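First comes the structure, then the notes that go with it.
For this depiction, one protein chain was excluded, whereas all remaining protein chains were kept in their positions.
Letters are used for the chains, namely A and B, taken in the order the chains are written, and counting of residues starts over at 1 for each.
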Amino acid sequence: MVPFDLLVAGCIAYVILLFAVAFVAERRARSGRGGWLRSPWVYTLSLSVYCTAWTFYGAVGFAARSGLEFATIYMGPTLIMVGWWWILRKLVRIGRTQRVTSIADLISSRYGKSNLLGVIVTLLAVVGTAPYIALQLQSVTLSFGVFAAASPQGWALPDQGVTAIWVAAGLALFTILFGTRNLDANERHHGVVIAIALEAVVKLVALFGVGAFVVWGVAGGVGDVLAKIEASPIADWPLQPGRWIGLTFLSAAALLTLPRMFQVLVVENADERHLATAGWAFPLYLLAMSLFVVPIAVVGLERMPAGSNPDLFVLTLPLSEGNGGLAILAFLGGFSSATSMVIVAAIALATMVSNHIVTPLWLSLRAGGARAAGDVRGLVLTARRLSIGVVLALGYGYYSLSGGSEALAAIGLIAFVGLAQILPAMLGGIFWRGATRVGAGAGLVTGFALWLYTLFLPSFGSSGLISAEVLVEGPFGWGWLRPQALFGIEGIDPLMHAMIWSLALNTAAFLIGSLLSFPEPLERMQGAAFVHVFDQSRGTRGWSRGGAEPEGLLVMAQGILGGEEAQRFFQAAAVEQGKAGFLPDTTPDFIDRLERRLAGAVGSATAHAMIAQFAEGAAVSVQDLMAVASEAQQIKEYSAQLEAKSEELARTARQLREVNDKLTDLSVQKDAFLSQISHELRTPMTSIRAFSEILMEPDLPEPMRAKYAEIIHEEAIRLTRLLDDLLDLSVLENRKAQLTVQVANLHDLIERAITSASSTRPDRDFTFHRDLPTEHMAVYTDTDRLVQVFINLVSNARKYCDADHPELTIRVRRAGARVEVDFVDNGSGIPKKSQSIIFEKFSRLTDTSRAGGAGLGLAICREIMANLGGTIEYLPGQGGAAFRVSLPVRRGLTRAA
Amino acid sequence: MGKRVLLIEDEPNIIEAIGFILARDGWQVASHSEGTAAIEAIRREAPDVVILDVMLPGRSGFDILNEMRADTGLAHLPVLMLTAKGQVKEREAAERAGADRFMTKPFSNAEMLASVRELGGVA
Partner (left out) sequence: MTLPDAGTGRRGDRRPPVFLARRSYRRRRMMDACRMLPILGAALWMIPILWHPADTAADDTAPGIVYLFAVWIVLVALAAALSRGLTRALEDGEDEGG
């Protein structure tokens, strides 16, 4: 016998192990050492979330009741997996190119980024999955109950409800912790995936262990088991052809449409090639999972007392045979099946709820819409965390309402039928260009409604939401509308009845709706993009014209992707266009890429709506579509090549033009520079000469003489400083500066700069915002030079920030082997046309303040940073003047030579 | 009462120096230190001679001079232009704009005084 507290301890230890494994995996992935996390084997094992507690425990019960029929649940997925080249490869490719975040997003994106369809699929998924989660909670509490009852110390389980609450809360914590680390659904949840892969192994080992024990420990080997099978009641299982075909089809559909399966198959897929491995390895896993099901059922029926629940044979059989250790292993296997399903389902549902319901709602309620969206990232993450809580609460609520009734045990197949309603819209969407939004909507609503009416609501029993009267006589006494015998066709198995009617009418509505309606341009384009996902050498575009204002787009993107990520994306795009800085030209191509990037975070419908706010009038029109709609393959390929070439030419031309502009500018600059130097030298010289001539006169009063001598002195110093700066600049520009590289704490350097700069306009009351802990970082560089740059930036802010209550935010961030220091003030910033010239020599933007030398400060800063192996850049879109200083944490010593 | 001179220049030390030199010679010296409101300052002060720097905050000295020459009331007011850039094209631009005299910084005090006297019609 197993002491109950030992079981609890083992269970807790197992949970701690899962947390630790997930944590370590996240850490390794983050530090870039997680290559093995992306192996095809991990992918294959993660698919095992298909095998829930319902299959782990329930398959044996299923076999005890209906013989081999249980195998159909595994046969369907096997058929889909071995034919991966057909459907799965296409889904995965579409998922990657369109950055699909969930199955609701797939449907929404395919049918013209319609959020309404996203909402329908989300509702369907929530209604279909919550009871399924309840089933998992039930299995865990039931299996706990088995041990409690068998415990000699009479460990009475406090309350099954309490166990369920603890399990639900623990799962919510795990999911929130590891499932909402990153916003972008296309970034993998390494921690979750690896924990699930581990659980997959535990499941398999547990079932194998029990199976081997039963076959060779309890029974007398394979031959004996086969003989026992023929002798058992299972031998006379009733094979119903309809259910045999229907269940195989249903389980095949479920592999594609269950939200959690879509999550692991498509969203978490890191590489298409993994499908080639999973295509045979996952069917092998399913085979292994079902290998011992019938033997366990047969031996259980033979050995266990009559009336014991065959659903728990996996647990009770080893327990009654006195093998407590194996029972604990079996328990952990069941626990793994339940938890891995709940975790992935919660992530998938939370993504749908936050992207299709909460975020669009929030954006539409806000004045100003997407333009004033602000911190969408924070909103979506919070929404996702809350949704996880809500989904688990729904599961728990359903569990406690149904009170562990038998209705719950049947919910697995009922959920399959519900989610299979997505199948027509999904397959139609990826194989048929003529499928339209109207058709998909009509099909989904029809299927959803019929499923609710014929299967889901009746599953609560006659005391539930549909009265016994309606079940027997139909609503209002209309016999032909009886939920389980539509149109008077009786005698079919209720599950098959519901599946056939709902899917048939769903498909019919989908086809008729598609044929009769006329799609919008965006819909047709997405249709082409999905159906022809493999021959898109040029890709299709949702935006025909550019011209949106890049700074506004950057501000919005920062709100969704986070500042760092958005800046990197914009900068890369600018570099690709041959431009410097953070603001690329907003070409249709760029806008399209940005939209997909955002879609990975908030879903295609929301991303499209947000971009549309900025690129109004630039959305694709019917005329633009003509090119896309042309189905002549050769023309397409040829024009794609031409377009690629002309794009390349345009890029080269742009680069040439920029170089030419630069050269012309340089020559103009050289003249301007000489003229500037002349001006800057002559001005102090004028005062010196005039006053020295005055001083030469004999009859000057003494106070005046002293005052004028003082002026001469000041101007001489000014002249000296200017000459120093010029020489410094020249040395720096020639990269011949002597660097004194030493190690220092970045925090001290910033501190030093702020103190030194406080002498600039000391009358101004300046507020600094800093995050001190992040500043403590060792840098190995020429510290005096770096401080010189910091002083310059801080005193510039003191001088030029025009806010009433001036503030300066200093942010330090480590980015790989580099450190970035941002200086952001709250003034009106630098106008866009001036942003490109502020680092030039003598480029004082205003002439009002004479305090600041000759306008060489930022030019010197730029040269210093270049000497230190770093950069200084103006950062647009920060709400004030913002500069980013970026330098290597360790300055190489190469330049010293 | 001496004659009036208006000095349009943004460097305080140069204002001080020129002011000293001219005041000692009996001139009434007023100064204005930026470009945009320079014309108004000239109308207000009604000087006999204007000393105009080329590089001014807000507006260039050439622009101011152009506007003066186009204005009937100010067209004949004597103007001495000062520049620190000292290039030939600056001198040409000043002549085109209608400057009566052009001096490069740094200047000799005596020369400055002589020029102003001549422009102001003081023998």
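For this structure, a couple of remarks:
Criterion: contacts are C-beta pairs under 8 Å (C-beta built on N, C-alpha and C of every residue); 3 or more make two chains touch, one makes a residue touch a chain.
Source: prediction; values computed, not measured.
Here the chain not displayed is in touch, across the complete complex, with A.
One of A:V193, A:L256, A:V294 or A:A574 touches the chain omitted from the figure, and that residue is A:V294.
In the complete assembly, the contact with the undisplayed chain comes from A:P238, out of A:P238, A:G322 or A:P773.
Contact with the chain that does not appear here is found for just one residue of A:I229, A:A528 or A:A640, A:I229.
For the chain left out of this panel, the touching residue among A:A71, A:I328 or A:L452 is A:A71.
Counting the whole complex, the residues of chain A in touch with the unshown chain are 67-68, 71, 75, 78-86, 89-90, 93, 226-227, 229-230, 234-239, 241, 244-245, 248, 272-273, 276-277, 279-281, 283-284, 287, 291, 294, 533-535.
As a working rule, only the chains that are shown with their structure count from here on.
The mean-CA centres of chain A and chain B are about 68 angstrom from one another, to the nearest whole unit. Remark: chain A residues 675, 678-679, 682-683, 685-691, 693-694, 711, 714-715, 846-848, 850 touch chain B in the complex. Of all residues in chain B, those touching chain A in their complex are 10-11, 13-14, 16-18, 20-21, 55-58, 84-87, 104-110.
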